[in-house]
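I have a structure I would like to understand better, so I am pasting it below and will then ask my questions one at a time.
Left out: one protein chain. Kept in place: all the others.
And then subunit A:
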Amino acid sequence: MGANAHGSNTKRIWMVFIYLSLLTIVEVALGIVKPAFLFYTEFLTLSLLNWIFILMTIWKAYYIMWAFMHLEGEKASFRWSIVGTLAFLCVYLTAIVLIEGEYIHQVFQNSSYKWIF
């Protein structure tokens, strides 16, 4: 509750709206243009373009959670209990499951299974 005593935050809100809009516009522009050097260069089985999309998404998530959901005004311990848990579990799950998906793809390619698995 401590953070609620502040006055008006309108300016910050509109700034964050502009940041979010700009990020979205850049994402969409990149998604339509698909610059060849980003699209066809791969890093850790993902194209550079996809890495950019993912990083920009996390950047947008940061703005939404910190400014709109007002995590920037909460106690650090509270913030950690949410974002720390979420970041750790999501990264862990994503890494382990996607590596498994890639492995199954290899099984398709290199074994006698052809389509149904």
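Quick note on the criterion: contacts are C-beta pairs under 8 Å (C-beta built on N, C-alpha and C of every residue); 3 or more make two chains touch, one makes a residue touch a chain; residues count from 1.
Everything that follows uses one rule, which is that contacts and distances are computed from a predicted model.
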{"item": "Chain left out of the displayed complex - its UniProt protein name, from \"ABC-2 family transporter protein\", \"Cytochrome oxidase subunit III\", \"50S ribosome-binding GTPase\" or \"Thiamine biosynthesis protein ThiF, family 2\"", "value": "\"Cytochrome oxidase subunit III\""}
{"item": "Residues of subunit A in contact with the chain not shown", "value": "1-4, 6-10, 13-14, 17, 20-21, 24-25, 27-28, 31-32, 39-40, 45, 50, 53-54, 56-57, 60-61, 64-65, 67-70, 74-75, 77-78, 81-82, 85-86, 89-90, 93-94, 97-98, 100-102, 104-105, 108, 115-117"}
